[in-house]
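Only one protein chain is missing; all other protein chains are in place.
Right, chain A next:
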């Protein structure tokens, strides 16, 4: 049903004012609800739901099948020739080329390109755009990096029963090989299964030694010949000297005879500088230093007994534990003894008595290491008991510099061959210390705990970077020292020389003073002895009388002092101003 309203107006009524009137509401349409329709709907609890009108998407993961790729190159062959020209036929190709060259477009384009190219070529020749305009300051000031060292390799004793690494020696030619002497130094600890072998290791291969040296008795020390890198000489536990040639295998080439060798283990053996390059000398705790010629090992060429009384008496001889020889001073050498003395000797002396030049009394225990500074041969380093000491040859009484008493025993030391102020020490708690005397004197510059067992030997390679140290269980560790500690710093030599000078002078002054005091004492004691002889004429005084006299002396001295103080007190007591000070002055 359509509801329509029609509005009509007479034309004449247009323009006439509106006359509004009220009338009551009229109900036009009433549509009652139809309950039957309600059946078609279900009432539901209202809830919120968001909807979005967009395309539906979903996420998937796909794994492609394995794709094998290969790198290929392309080889260019001649091509592009038109069908009628055969590229292999020279005549045809030449003819084709000539044809093209005659073509006008060719000529025009080449002329044009030629001028362009010419421009660029000249440009290239005029300026080199890659020229270095600002010369870079090449001196990169290396920042003070903390000193460090890192372990490169550990060479372990391949035998079941572990022995101590008692001595290490670097191959003289480049230092690619390391010879290590293994021996059990503890008295009567060696068992039957103890292998007497010593090994030569290649530093690149820590798994297996390169060569095994098989002497009759374990080696205590070992040295490569600096002139001939194939030969080695070693001193063994039973006192014999053994000579090897690595080209001839593991068995020794020659052995010294038992009667003429040392009677105690040979603790140190060093090659000498000689024309033939076959001389070596060895030291042992039996008190002898023997010289050998390796061509004839049945008898030593020379013998020196380390008797401080200079009589060659073997009973009173000092046991030698370390030797020192510097190739630049071939006539002098030094021996470190078990008793703590360093004996300086001259090889070229006429009589055996003159051979021993002087002694330096330094340590409380055996001197395990003795090494001259390669840059300042007048100064040498000794290590024994709990300190390391630096000595100057001129000062006999004491060392010029020494370290503090360390926590554990020092076993070995050596100077760095590249830096005059750096030396290395090993201790019984497994610590390797690197000392830089110019940097710090109280403490080591770098302290590394290499292993848990005691370290017994130490050797620095000639380049100053690699250090090998051997421990009690037969593990030789190879360490690399950081470049800061293994490169020569500027002014180092002069600074160190100045330091040594200063310390030497100090010691000299102290020594002079000591001597003065001693002289004074002696002269005083001589005088008092004269007086005493007068008194003694009455008879020897008995102990009680001596005691009584000592007591008297003591009391008289105390009385005198007290009287003196009282007088002073009374004097000062008069002036009131000084009373305040008095309180402080009288510390009775």
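The criterion applied here is as follows: contacts are C-beta pairs under 8 Å (C-beta built on N, C-alpha and C of every residue); 3 or more make two chains touch, one makes a residue touch a chain; residues count from 1.
The working rule: contacts and distances are computed from a predicted model.
Between the names "Dynein light chain roadblock", "Glutaredoxin-C13", "AP-4 complex subunit epsilon" or "Septin", the one given in UniProt for the chain missing from this structure view is "Dynein light chain roadblock". Across A:46, A:80 or A:543, the single residue that touches the chain missing here is A:80. Within the set A:97, A:316 or A:524, the residue that contacts the chain not displayed is A:97. The chain not displayed touches chain A at residues 76-82, 96-97, 100-102, 104-118, 120-122, 124-125, 128, 130.
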